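Accompanying notes for the structure given below.
Here the complex is missing one protein chain, while the rest keep their positions.
For chain A:
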């Protein structure tokens, strides 16, 4: 795999990401309460990659928003890797780039002042963005914009990385390419990562741990750990794992 940062620094923080949401209720515009989350509790070990899978509308994005600190109106508690000292990076469902700033500016603006001038050549090169640095987001395809969002997330060297369906609405070929890129950058400096997806195949290929959620109001339906090293996950292994999971968690596929 490519070697992004020469001496591999301790990434992902010292402790696991601990999530324990004991209830989350939205109040709709008409005043009616929508119970989105019943109980979601799980852990993500330091420097490991976990995936959250569940039916549409079950509260996956809500869970990520709570971890990101964007939604503080919930019951429960959180423990972040590095206890919140390290940085958190997010790749949202939409790329969320500033349309009036170039690709490079979009990435650099996320950096703190003391590392603003950091050399990002290698990161841009690995993600295939070397030629795009002075383009504006409106000139990019969705696949390229998602790569910029990935570049921004990795540029800050986060101790926690959250991804919300980063490959949705891309054609399969582009999605496959991006998954590989994600693994390349992530493996160079493995940080604690939590990704939301609808795609079990993707989850099986990328994760160390898969967390299955139920319909709304959601609970954890089961946790599936994968010990096999990513490099050894061939097609045959994948198909076998998929059917084993499908048998245990019928209905999630």
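Here are a few things to note about the model shown:
Keep this in mind: a contact is a pair of C-beta atoms (placed from the backbone, for glycine too) under 8 Å apart; a residue touches a chain by one contact, two chains touch by 3 or more; residues count from 1.
The criterion applied here is as follows: contacts and distances are computed from a predicted model.
One subunit of the complex is not drawn; among "(2Fe-2S)-binding protein", "ABC transporter permease", "Fumarate hydratase subunit alpha" or "histidine kinase", its UniProt record names it "ABC transporter permease".
Check A:18, A:43, A:94 or A:215 against the missing chain and you find that the one touching it is A:94. Contact with the undisplayed chain is limited, among A:138, A:173, A:235 or A:250, to A:138. The missing chain lies against chain A, touching residues 68-70, 87-90, 92, 94, 96, 98-101, 105, 109-110, 112, 136, 138-139, 152, 156.
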